[in-house]
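Have a look at the structure that comes next, please.
Here the complex is missing a single protein chain, while all its other protein chains stay put.
Just so it is clear, A, B and C label the chains in written order, and each chain counts residues from 1 on its own.
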Amino acid sequence: MLETMFSVEITVRDYECDQQGIVNNAVYLNYLQHARHEFGRSVGLDWLQLSEQGIDLVLSRAELDYLLPLRPGMRVRVTAEPVRKGKFRFYFEQEILVLPDEKPAVKALMTVACIVDGRPAAPPELDRWFGPPN
Amino acid sequence: MLETMFSVEITVRDYECDQQGIVNNAVYLNYLQHARHEFGRSVGLDWLQLSEQGIDLVLSRAELDYLLPLRPGMRVRVTAEPVRKGKFRFYFEQEILVLPDEKPAVKALMTVACIVDGRPAAPPELDRWFGPPN
Amino acid sequence: MLETMFSVEITVRDYECDQQGIVNNAVYLNYLQHARHEFGRSVGLDWLQLSEQGIDLVLSRAELDYLLPLRPGMRVRVTAEPVRKGKFRFYFEQEILVLPDEKPAVKALMTVACIVDGRPAAPPELDRWFGPPN
Partner (left out) sequence: MLETMFSVEITVRDYECDQQGIVNNAVYLNYLQHARHEFGRSVGLDWLQLSEQGIDLVLSRAELDYLLPLRPGMRVRVTAEPVRKGKFRFYFEQEILVLPDEKPAVKALMTVACIVDGRPAAPPELDRWFGPPN
């Protein structure tokens, strides 16, 4: 991982917890998306703006390992590390780490597809996020 | 697929869609959980009741392939097929199929861990859901 | 109430419940919106289409009386009754009724503002929903 890995901090809210008293499994995807979008903002790229230019970045695969339950009031750090493999394969390696000791609650690999005119594409704008083709 | 595969039907609601006009990626996990829980109800087992008996069934891994976006008003069928491997490994193979032609929108493999007293367990109650150890 | 009052039926899903084991208070607004939007669809009008024509229907006030908690598996009927007062004031009178005996769980009055070019408006399209000015 880069030393400069992007992350956001989030405090678990009561309404995100379900009957078992822990954060519902779907909410983790909210957290992970929030970190990816904030990462985008931090480097000057915006999912919606790209979409309006005809460049659709869509989640094509999600893999999450749930390691620890999250409970109300916990504070977590959510990372978002962009990774490129070859020309067309874009990923975010992500973790949700419980603060202060940063034990991992979730490890995730999120695969993103870039679609232009209905087909996989690799427009140069993405180099700013994911680095050049490799 | 089994002929007896369990499924529920869901109509996409507007509030489940995000700025891109499509169902947000996290909402698919809501749909999948709903199908798993309804499956449980259909065979007389209840997540919460089990939890109160000290048997915690928790999602330990989620793998989802997003194949088609879902839009407001679409009607989908969400399947939940329990699968057991060996004694301790429990899964749900799931699909979200767009009606009426049943094109897959999501294929998912959800891994469930059974925890009793903080350790992986395989109480006989689970045989009703997942079949006997194999 | 009109004999022709519009309603949709919804089954409470486990993930809509919070730590208290009951449907979270915010989820009721999801149910109510769903009924309003389905009502719209049933009479050939679409929130988003109107918005693209420059006619924004936005919720300007919500009043909800919470009368009964909703629990997993309950089935409810959500009504949406459009009401117009004068030219510019549009409302939905709504109820969430627990089936089968239709005990009210929520009674709501939702006030809708119609905004065109940043100002309150009453375009004739709305007559189909709310009746003529009165």
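The rule we apply is simple: a residue touches a chain if its C-beta (ideal position, glycine included) is under 8 Å from a C-beta of that chain, and two chains touch if they have at least 3 such contacts.
Being a predicted model, the structure only gives us computed values, none of them experimental.
Checked against the hidden chain, the listed residues A:H37, A:R61 or A:R89 yield one contact partner: A:H37.
The residue from C:E9, C:E63, C:E102 or C:D127 that touches the chain not shown here is C:E63.
Touch with the chain that is not drawn comes from one residue among A:R13, A:K87 or A:R128, which is A:R13.
Seen from chain B, the chain kept out of the figure touches residues 14-15, 17-19, 21, 24, 26, 72.
Those residues of chain C that touch the chain absent from the view are 19-20, 24-30, 33, 47-48, 51, 56, 58-66, 69. The omitted chain makes contact with chain A at the following residues, 13-15, 21, 30, 33-34, 37, 41, 47-48, 72-73.
Criterion: only the chains that are shown with their structure count from here on.
The chain with its Cα centroid farthest from the Cα centroid of chain C is A. Separating the CA-averaged centres of chain B and chain C is a span of 30 Å. Centroids built from CA atoms put chain B at 23 Å from chain A.
Residues of chain A in contact with two or more other chains: 19, 24, 26.
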